[in-house]
Each structure stands twice: as structure tokens, then as C-alpha cells.
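All protein chains but one are shown at their positions in the complex.
Chain IDs A, B and C follow the sequence of writing; residue 1 opens each chain.
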Amino acid sequence: MNSRNKSFRFSSLPSSTYIFVILLVLFSITVPNFFTPANFSTILEQAGVLVLISIGASFPIMTGGIDLAAGSVISLCGICMGVFLHNGIPDYIAVIGGVLVGTLFGFCNGYLVHKIKVPPFITTFGTMGIAESLANFFSDSRTIYWKENTNVHLIRALKTDLLEIWFGNGNSKLFSISGIVLFIFLVVAASIFIFNKTSWKENIYAIGHNIESARLCGIKVLKFSIGAYAISGCMSGIAAILILVRSNCATPIMGSGMEFQAIVAATIGGNVAEGGKGSIPGSIIGAFAIFIIRNAVNYLGLNSFVSMIITGITLLLGMVINELIAAQDLRKGGVRV
Amino acid sequence: MTTCEKGELMEPLLELKGISKSFPGVQALDDINLDLYPGEVHVLIGENGAGKSTLMKIISGAYQSDEGTMEVDGKQITKNSPIISEQLGIGMIYQELNLIPELSVAKNIFLGHPIKKGFVNQDKKMIQKSREMLKQLNMDVDPSVLVKTLGVGTQQMIEITKALSREANILVFDEPTSSLADAEIHNLFHVIRMLQEKGIGMFYISHRLEEIFEIGDRVTILRDGKKIQTTAVKDINMDQLIEKIAGRKIENLYPHTRKTPGKPLLQINNLSGRAFKNVSLHVDAGEIVGMSGLVGAGRTEVARAAFGIDKYFSGEVILNDKKLKKCSPRESVKHGFCLLPENRKTEGLALPRDVSENMLISALDQTFSFKIGSFGVVDPKKESAIVSQYISSLKIATPTARKLTQFLSGGTQQKVVLAKWLVSKCKVFIFDEPTRGIDVGAKSEIYKLMDTLVEGGAAILMISSDLSEILGMSDRIYVMCHGEINGEFDADEATQSGILQLAFGQKGKEADENEQQE
Amino acid sequence: MKKFLSLALAAVFSALTLTGCTIGANGSSTEAASNDSNETVVSAGTADAAAAGTKEINMVFIAKSGQLNFFTDMMDSAEAAAAMLPNVHIKCLAPETAFSADEQIQIIEQSINEGVDAVICTAADSTALAEGVKKCNEAGVLYVAANTKVKEGDVLTWTGIENKEVGYTLAKALCEKLNGQGNIVIFENVAGNQTTEDRLAGFKEAIAEYPGITILDSQPADNDREKGMALMENYLQKYPKIDGTLSVTKDMTLGAIEAAKAAGRNEEMVNVTFDVDSDVLTAIKNGEVYATGDQNGGDQAALAVFSAYEALNGIKVPAEQYLGVTLVTADNVDDYISKAS
Partner (left out) sequence: MRNNEKGLSWKNKVKYTAYRSSTIVILLLVLAFFEIINMVRGNNYLTMNNISIIINQASFLTLVGLAQLLVVLTGGINLAIGSIMVLVCIMAGQTISEDGNVFFLIPVMIILVLSSAIGWLTGAVVTKRRIPSFIATFAIMYVFRGIGWITMGRSVIYRINPAIRFLAGGRLFSFAGFTITMPVVITLFILLVLGFVLKKSSFGRQLYFTGSNGVSSRFSGVPTDKIVMKAYILSGLLCGVSAVLYTGRLNAVEPSMYGNTHFDAVAVVLIGGASMAGGRGDVWSTAVGAIIITVIQSGMNSIQVPSEFQTFVLGVLIILSVILNQNLQKKKDILENDTKD
């Protein structure tokens, strides 16, 4: 019966922290223009999409599943929002409508996985194609844009810089917080709060650990297991808002490939496929770790294929570090009585 | 039907009338009547598949009964579900631990019914309340630590706390002791008696018959989905009980007789690993050596390391005078050394594969019609010849060799694991909890097989948390504590209390002397 | 290519001298040009003569994808063009996910942070990149649209071709070759791509002029050889006689030719495609492909770089700079082959 003292332990950090810190230090030293306030504000804004869908991806992973449809759901949501806006529907309704579409789509995924019992990989592999088709269908495979009219207050508000710090004679922006960054911050804070402070964490862990015993504990299993996919869909919807605002249009391929980046970020963040554990901050830091690679590679002006190699190797390295730290922790664990 | 004396004075907490339940092809329960009174421990007993678990699942609402009614506090329950039964004050404590390792003790205790203010969990309040509840059970655990850092015994207590936190007045224990060692069982029984005094009624399912006499007030025997008898525990003795459970007479549960030991087949010298250090032991041909100790004392870890599953830091494993060069299960099997792991379903068998595949997996080379290096082609004729030979010699209850092992009963599964090693011509066996979750009838068959093995010159190291099994089957007994071997007994000298003392960490004679010298 | 580069370069410097923007000193022109030894001679010589500006100029070139030859060609040309100019540094980047407009905007934002003087971008989406242009405008960075126009914003110049015209030219060539009679099939690219849509519109416009030509089928094969081949196999199975194929990009045609050869029906049809690469040129030489269009991607990139340079040195550049499409057939294919090697 060894009640542990609460002293700091490396292994209690989200596992993506190590690779993130290593990359951060490495890039700060070697990459010009990387360690600057302006770049940090850029990263904060740009990484938002990946951060949000990584949070979304961690929920199904924690229940022992996976959501491969996240990327194409972004496209679908974005296209829905775009079509709404194109038809002059006020932007807040359009945006809410798009997020609802994503949530509904996620709900359907969850329903298939947990009610009809189709394995999650297959379900979301299939619905990935379905979402992609729908996005193409609704947009007629074209970029959707809309008139800059009075209906886009919200979008305009998100675009404005809320805080700007200028340097010198006012020619170089040192640091800025735009509406988007604030929005991202709010969503992230809300999701961490909901996950840790309401019953989501323990219920999702319980479901991921053993769904049958969770049911016997009196947990509303279906609500939370389907909910996990719905959250993933919802996050895809919110991520679509970000892309929409940033690019002022919606394309049917705007989210393609992002599910993989999100899953990788979540996995580096300690959300492993066995389920029953994981953390939201881990995914967030994982997303930033992946993102700063791209950022640094762009500054270095490297070819995109060199950046592919670097990304791949970093991924493997990150997983190896996670593994080593976990092994170290296990060794220290000693006899359990 | 006999009624408990207490029962005549009180209203039953729970009453089941005429419960029947069938699954496709099986009548799991047939017209069962059962009642539970406040402050009583009602033991349910029967072989695997007798319907105990199904009955308990009906009480907990996991299953719906086809026929019959359930009354709680005199009120008839028409529709039941895990959530409703919880509201009725029924708490379940399952055989497998259902705690979430990555969550804190407090969160586990309040899993499924957190203390909330609006949507927000009141973490501090839950920790405080957990601490109070744990204290009531004489538990000194910090409710904010993660469950994965705690031992099995403690976890079992937390399961009980979890059930009590829902203000349950009916508790169902489904084999709570199967993963506990004796000392922890004593602690559990202490708690059960405390709960009894508070007027809580308890159903208690167990395969360990001696527990019934220690803790039970009444016992109900089930067989093939039918109730055989309900009686006060004091009105029945062990032999009668066994006979009624099995439906036939089992002469002697422990058939083992001492053989003349031959030369040492397994020697472990100064083995140190992650959870144990300096373990030395030997098992001779013709010998069954018991290994006792608390859960978490490092017995399973020693077995795993010796067999080659886990790496060890130092020491050596010698088989039949040959030192194992590599630490790998494959190397061990080549030397005729095998392990029957404690978790049959996850470590012993591949459940989605059939009997034949499971039986031959480590001895595929015997079935080859031709081979190149390690690559060989399996000859179906040879395969079926070998498999049917062992199915009949071990009396494995399977209609065909192609039946998937997930559809076999626990005892039959254990026999398939044993057959796998017999096919591989193993001589040295480690049985890790060989009869866990296996009913009495199958247990005695397993014991008979073990005896036959040593008769034929094999050596067996048997790890068990069941003291009566250890005392009944072993020629010699090692006791482990905190990762070390704390003493050794000859079976004739061993007593329950002697083993327990060592298991609890009181030093053996030699160790005492060493300590004095220091 | 080299010819074009040196010609254009001469134009640049003459413009510089004419407007009197000469600032003395030759500085580190050789260092900037050391990327390519062949070009060094040209640029060093001209640079001395023209005596261009001393200030360091940083540019970034953003391709639509780093994984298509057409764009990597452009990147190379942009680099070569920059190497000819004194004190010009260029970085050629492409989004990690091909055709990701969001990533292109990300690169633009980063480049602005870095303090580049000009962004040259082949927009993956002409609507989405308007945001990128806006950001450049706000930061006072020049935006040059290479290959693809941008819907809104203050763009310095656009260098490229008219895709509809391209489509028209190609389709017309095919129809002429077929003498205005025959059944043809069309290979489309990934649905929703503006370039494809424009080229298809051009196809249809030209074909409408020839009543004898029938479009049997028009389906996408996603700019992929294997898909082009599978689609052609289906076409061949379905239509007993196909007189010609039209494709918006070359990979699909090359796949289709393999399918036709396997079916032994390659003699029956005339193939017209678009974009130039060594394999297409060989196919033209072998008579497997009748014609292809060369949109001179490298020139588009180089011209964009030169324009940016001129503008940064205070010279006005036209808002749109069309580059012609060259029809490559067996007649002029040898020039291309020798150029490529």
C-alpha cells in the first residue's frame, strides 16, 4: 500500500511534451525567425485547426476507437457553411448549422460503432468516403464563396486583431492576438474544462477500459461512447469555421488528410489505441509539435519532401521517447503490494 | 426450504420468485426462488455454468428474466436495468476488477454517480467523502492517487467502497476472493462482518468451499440452472456440499500422494528481476512444489521471468542440468519447460482459434509432412491423430477438435492448455493458479492430471493463492513475500498459520538468525 | 528555357537603365548566382553592365504542390531566374498537403513575418488566396500571381496562360486532325479544379464548332495514370470505335494509351493531351500522341520573379502578362527534346 507522494514526475507529463520541448529548443537555436513573438502569434493562429481536430480525435481514441472521417467531415461542414453563406443566410446561423452537421455526422459514426457494432476503423473508413462525396455533391465540386455583405459580422470579428503590439516606428507587428486565436483559446479551454471537470473523463476512460463493466457501473454508455464521436464531429465543424474564416471560402478538399495528422498528434500525446487513458493537453501539445516542424521547415526553405522525411523521423523519434519514458516509469514502479 | 432464524423476525430485503432465463439453446435458469435478509451472508454455490452469474446479472439488471418476479423491500420490480438496480440499493462487486487504472481512487469510487454542482464535478468533496468511507472500512489510502499504483487487495476494497458509496443495502460479491491471497481475504471478511452488523444483506458467490463455512449464514446450491437446496451453513458439511454441487460423489479432492523425488529438473539460482530478488528454488522429478504468498509478492513474476516472458537482471535458470542460455519462452519449451499462466483466456489460449490449433501451436513440427528449416507443412492426418489422442486421454469435453476455445468451459480450457504442453513433451511445469475460476468437479480432474504427470516423472511448481490447494497438493512449499522467498516447508510440517506468517513477512527461522547476526 | 531567361533578363536590365534606377556597385552578384554555373556567366556579365541595386531582396515562391513535375519545374525556373539577379534570394516552398490553400496562406503569413519583399504564388484556390493577398497588401509585401489568378486584392501582376484558350486550341487541333468527323472521349481531372473546368469549357467550345464530332463520354480520372488506364479500359469495352481522346493533363493520356495498346486498338485513335514532359515528348515522337500543349510553366515562374524584381526597383509592370501556349506536335517535338536534354 504505497501511497505515492505527489512530487514531480516526468512520466506524469503528457507524453508529447518531451518531443515538443526538444523540437522547440532545437528550432529556436537553428532556425532563423523561429523564436520571435511574431512567429509565435502566427503559430498560435495557424495551428488552431490541427489543435482542435486533435482534441476531437482523442475522444474516440480514448474509448478504444478511431475517427478516420474527421478530415472529410471538415470539408463537409465547411461546404455546408459556405453554401449557407452563399445563399445569404446570416453567418452565425450558417456556422452553427455547419457545426451541427459535423456533430450529426459524428453521431452517426458513433451510432454505427456502438449501436450496430461495426468496428470503428471500418465505420469511419467508410463514412470518410461518404462525407467526401457529400462535400463534393453540395459544392458541385467547386470552391464556394460568398458576397462580402452585412451578414458576416461574426467572420469579420474573428478576423480582427484584438491585441497588437507594434515594434519601433510602427512597421513591424511584434505580436498579435486575433479573434481567431481567442476563439481557439476559448474552445480549447472549454474542452479541457468539460473533459476534466464534468464526468466526461471518468466515463470515457471507463468505456475505453471495458465497455461492459462501464455499463454495469450505471454509466450511460451509449450517451458517452456515441458522444465521443459526436464531439469529434463537432470539433471538425469548429475547425471548418477556422479554415473558412482564414481563407474566406470553402473548398471540398479543405480538410483532406487532416485526420491522419490529428490521429498522429493524439497518439504522440499519449492517447493510445487500447483506450482507457489519454489526455487532452497531450493532444494539444502533440498538435503543436507536429505544427512547428512544418513551420520550421518552411523557414528553412526546405523542399517539401525533405520536410516529409523530417516529419516522419520525428514521429518515430517521438514514439520511441514515449516508449522509453514509459519503460523507465515501469522500472521505477517496483513491487506492487 | 429452510429459513434462517434471523429471517423469521424480519422482512426479506430481496425476494426472487420463479425466475427463469434461457439463451439460444440453453436453459440458464429454471424457476429459481431466492431471498435475502438484512444482515445475512447468503452464499450461492455451484459449478461453472450452473447459473450463478446469470442469476446475479438478473438481480443487477444486466439481464432481463424471461419469467418470474423480483421484489425489493416488498415492492415488485417490473423493469430492471443497471441504473434502476443501483437506485434500489443493489451494489455489485465483480470477480474481475472493474476499476479504471488511470483514474484516482475517489473518481473510481464515484464512477457513474459523481457529486455534482450543476454540470461540474465537486472533486474536493468526492475526495473528502471517499476518505471518510475508506476510513470506515479501516483503509488507509489516499483517495487522490491513481488506482494503478495500488495493489490488488486494496483495489478489491475500493470496489466495495464503490458499491457502498451508492448507499447500497444489498451487496453482491461475485468471487471477490479469486484474485486475493489469504491475508487479504481475512481483511475482506472482517469488512463483510462489519457490513453485516450494519444490516446489509449480501449474496456471496465463491468456488472456495472453505470460505462458505467461515463467512456464510445460508447457502444455496445451484446445478444446471436449477436450485438444488437452500440451507443454513451450520446444517451442512463439506462432503455433503461437494456432493450436492457436483451431483455425484467426489471421493478425495486432493488425490496427490508423495512420490520418491528424482534428480532436480528445475533449478532457479539467485534470480533477480523487476519485482523480485535473489530467488533460489528447485523442483525435482516426481515432485509437486507449492508456491504460496500474497498476491503481489512476486510469485507470478518469478514464473514469468524463469519461463522467459520477462527479462531478469541476474541469476540463472537450469533445466535438467542445462543452463538456459537465452531468456525466451521458445528456448524454455525446447528444454521441456512450460508455464500454464494464471490468465487462461488472455495468456493461455487464443480464444478465437479452435482446440486443435491451440493444442498444436507449440509443437507444429510434430505434424509436418515435410519441412525446410523452421518452415514446415502441416499434415492434417497427423494433426487430427495427435489431437484426438489427447482429447481422449485428458477427457477434454469438446465435440470436435474444430470447436473454438472461446466456447469451452474454464476447466476444459485449462485442459487444452495442459494438452498443448503435453504435446510438446514438456517435463517441467509451472502451474500458475491452475484452478482459478474452475468448479469443483473440474478441479479434481485437474488435480488428478497433475498427479499423473508427476507419477510419470514430471516436476511441477504450483503457484496458488488457495492455501488448501497448496496444502493438499504439494510435497514442499515455498512462501514468497515482498519479492523474496521467505521460507520453505515440507508438506508434512506445513500449517496454514505457518505459511501465513511467512507470507505476511515474518521471517523464517534462517532469516531470523541472519538478522540477529547483523 | 535558357534562351527565354537571358532574353527576359536583358529586358529587365534595359528597363532598369532606362528608368534610371541605377545604383552603383556590383556587390555580391556572383554569390547570388552561384547556384547554376551555366547561368553565372550570363548573369555576372549582365549584372556588371547593368549595375543593379544593392539592397538585398528576399522573395518566396509558393507552388501548389511539391509533388508534381509541372510545379517543381516552376520552382527550379524561379530559382534560376533569381540566381541571375543580383542580391535576390528566393525560397521555393510548397504545401505539405498538395493543393492546400490553407497551407499556402500559412506560408504567406510566415514569409511576412520573415520580412520578404515579394510573394510569388501559384494559388491553389483563387478565392481562398485572396486572403493571402490581403495579408501581403497589409504588410506591404508584393504579391505576384503566377499561373493562377486571384479573385480579389492588390496583385502586382499575373503571369500565365488562359486555360480556356488552351482547351480550345487543343480541341481544335484534334478536330482538325480528325477532319471534323469522329467520336471522342474526354479525361477530366479531379472534380472542382478551376483549371480543369476552364480547359473543359475550351474543349466544348471548339468541339461545338464541328458538328461531326461526338463526345461519347467525359469522366474524371483524377490526373492519375492508373485511373486513366482503368477508365480507358472501360471506354474501350463500352465503345466499339473511338477516334480520338482529349485529356486535361498528360498522365491520364499516357495511362489511356497503355490500355489502348493492350487492347490492340491504339492505332484507331488520335490522342491530344496537355503539359510537357520527357515521356509525352517520346510518345509524340513515336506517334502515340498527336499533340500536346506546352504552357511554359518555367517561363511563367521566371517572368513572375523578374516582374517582382522590376517592381521592387520602381518599374511599373503590366497587370496581366499572358504567355502563349505552344502546340507541340511531331513537327516541333525535336526542338523540345533537345531542349530538355
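Criterion: a contact is a pair of C-beta atoms (placed from the backbone, for glycine too) under 8 Å apart; a residue touches a chain by one contact, two chains touch by 3 or more.
Note that the coordinates shown come from a computational prediction; the quantities given were computed from them, not determined experimentally.
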Omitted chain's touching partners, listed by label: A, B, C
Full-complex contact with the absent chain, from B:Gln87, B:Asn270, B:Thr346 or B:Gln496: B:Thr346
Contact partner of the left-out chain, one of A:Val21, A:Leu163, A:Ala190 or A:Ile309: A:Ile309
Chain not shown, touching residues in chain B: 24-26, 49, 307, 309, 328-330, 332-334, 338-339, 341, 346-353, 357-358, 360-362, 364-365, 368, 371, 374-378, 397, 399-400, 402-404, 407, 409, 420, 424
Interface with the undisplayed chain - residues on chain C: 66-69, 72-73, 76, 191, 217, 219-220, 222, 224-226, 229-231, 233-234, 237-238, 251, 254-255, 258, 262, 277-279, 282
Sites on chain A contacted by the missing partner chain, in the whole complex: 112, 116-119, 121-123, 125-130, 132-134, 136-137, 141, 260, 263-264, 267, 272-273, 303, 305-309, 311-313, 315-316, 319-320, 323
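The criterion applied here is as follows: only the chains that are shown with their structure count from here on.
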Distance from the mean Cα position of chain C to that of chain A, given in whole angstrom: 35
Between chain B and chain C, centroid-to-centroid distance (C-alpha), Å: 72
Chain C residues touching chain A - in the complex, by the definition given at the top: 60, 66-67, 91-97, 99-103, 105-107, 109-110, 113-115, 125-131, 139, 151, 191-192, 194, 197
For the chain B and chain A complex, residues of the former touching the latter: 60, 62, 82-83, 86, 92, 94, 96, 98, 100-103, 107-108, 111-114, 116, 119-121, 123, 140-142, 145, 149-151, 154, 274-276, 294, 296-298, 482-483
Chain A residues touching chain B - in the complex, by the definition given at the top: 1-4, 197-199, 201-203, 205-206, 209-210, 213-220, 276-277, 330-331, 333-337
